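Structure, as structure tokens:
Note that this complex is displayed minus one protein chain, with the remaining chains in position.
Read from first to last, the chains carry the letters A and B; within each, the first residue is number 1.
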Amino acid sequence: MLSPDRPITSKEIPMAAAAILERIRVRTPRIHCITNAVAQNFSANMLLAVGAIPSMTIAPEEVGQFALSADALLVNLGTFDAERRKAADIAIDVMVKQNKPWLLDPVFVERSPPRTAYAQLLLEKHPRAVRLNRAEFTALAGTDVEGATLSRFSALHNTIVGLTGEADIVMDYGRLVCITNGDPLMVRVTAMGCAGSCIIGACLAVEKDAWVATAAGLLILGVAGQLAAKQSQGPGSLAVNILDVLHNLDGTALIEHARVV
Amino acid sequence: MLSPDRPITSKEIPMAAAAILERIRVRTPRIHCITNAVAQNFSANMLLAVGAIPSMTIAPEEVGQFALSADALLVNLGTFDAERRKAADIAIDVMVKQNKPWLLDPVFVERSPPRTAYAQLLLEKHPRAVRLNRAEFTALAGTDVEGATLSRFSALHNTIVGLTGEADIVMDYGRLVCITNGDPLMVRVTAMGCAGSCIIGACLAVEKDAWVATAAGLLILGVAGQLAAKQSQGPGSLAVNILDVLHNLDGTALIEHARVV
Partner (left out) sequence: MLSPDRPITSKEIPMAAAAILERIRVRTPRIHCITNAVAQNFSANMLLAVGAIPSMTIAPEEVGQFALSADALLVNLGTFDAERRKAADIAIDVMVKQNKPWLLDPVFVERSPPRTAYAQLLLEKHPRAVRLNRAEFTALAGTDVEGATLSRFSALHNTIVGLTGEADIVMDYGRLVCITNGDPLMVRVTAMGCAGSCIIGACLAVEKDAWVATAAGLLILGVAGQLAAKQSQGPGSLAVNILDVLHNLDGTALIEHARVV
């Protein structure tokens, strides 16, 4: 059993993720997403499928109000524009003032120096977690991915690193967990990673330990993707099936299929 | 048989909806939608599935031209921003001048006071129908949902109220119809309500009695959703199947499955 008295370890992540999934369904947290236009619909459907309530406005006039009643905030830098930057600044400030969690997904920073620069500014506003792939980490950290650089990045920015790829690695400055669920077909569905970040957002909304929440989010996505891929003929059906699987996923199946080291 | 000489009653809604569905397919009306980014793709696909022709531009420079050749206009306030407000104002004016129908979907007004204020301004421009849920009605009307408040709202704004929820209620100041089709899974698909408003738009384009058109639109959506849910494993497949069902729906099936009081 999970004990509230000591930090959760990597072995306990599946059990913790099952508990988090249950809490999402009971509490139906509100997740506000400032995300790119490609990802908006799929992200909203992912959040609904997992049991959360998405909102997506990027209008500076009202994003502060939405953040005020949200339980977590995702800022995703794909389709990065002046309006989204303004909205992100407002919404992050509201979350930080209320001590509510927000996370950063610095999509494609390696393709655009102004995007990298903006992502670095946002890191100073203390996201609870940063989800990114290897190329994005390298651009943002200015150094290659290694255990030590991940750990240093985590310590420097006081954040959790959720590095996704063939295996997902979640790291704070003391703990590391490696998740090998998922399926190669998942990268052929646009915004799959962005939607995964939304699920981390839902986990952060109901779990204070951000390392646990980040790992739980990636585990939930990985198991759902893996189960969905088995039923799919290609990326089209995978994008549909993952929503069905996520909607029907229970803690027992999550624990049974978890591949966590 | 439906008679042209007297207003249609609630019992006749299924038959009227079947006739409207047929007219949409014959006339292929053009529906212009100023809607949120989350809903745009699904809404366009819903309109195509029902037999209408969607257009979606929000650019102030050209939205007037699109409205000029449209048969109905939907204004949806999700992802509300300055550009969409400007576009809505232009497009509504064109529709009103031509005496062509437009309808309002005040998504999430309860989450954002500036959105509520703007929705109230739009109500003065006489939408033929307003589709909203209970929380949105309460925010907009400043009062709880009851038979009397719905009726008063309808009279005050000279519009049809299409209140959606477990049961859908369509009201003008004299008539009321209650539709109990649909499926609980529908709320787990993002933009399902927004897409439903688009279908009402298609009905308004081919039916002058806005109360009948609003009821027909919600009935078509409800029956399609219910039939699609039976074939679906979760919200992912529901979003796919509802388009297939809608595309294949005929008047006989619509009447057979209608649950109207």
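As a convention for this text, a contact is a pair of C-beta atoms (placed from the backbone, for glycine too) under 8 Å apart; a residue touches a chain by one contact, two chains touch by 3 or more.
Everything quoted here is computed from the prediction, not taken from an experiment.
Considering B:104, B:129, B:239 or B:254, the position touching the chain not shown turns out to be B:239 (whole complex). Touching the missing chain, out of B:54, B:78, B:162 or B:182, is residue B:54. Across A:7, A:174 or A:236, the residue that sits in touch with the chain not pictured is A:236.
Across the interface with the omitted chain, subunit A contributes residues 36-39, 41-42, 78-82, 108, 111-115, 187-191, 232-237, 239-240.
Subunit B residues in contact with the hidden partner, per the touch definition given at the top, are 37, 40-41, 44-45, 48-49, 54-59, 61-62, 65-66, 69, 83, 239-248.
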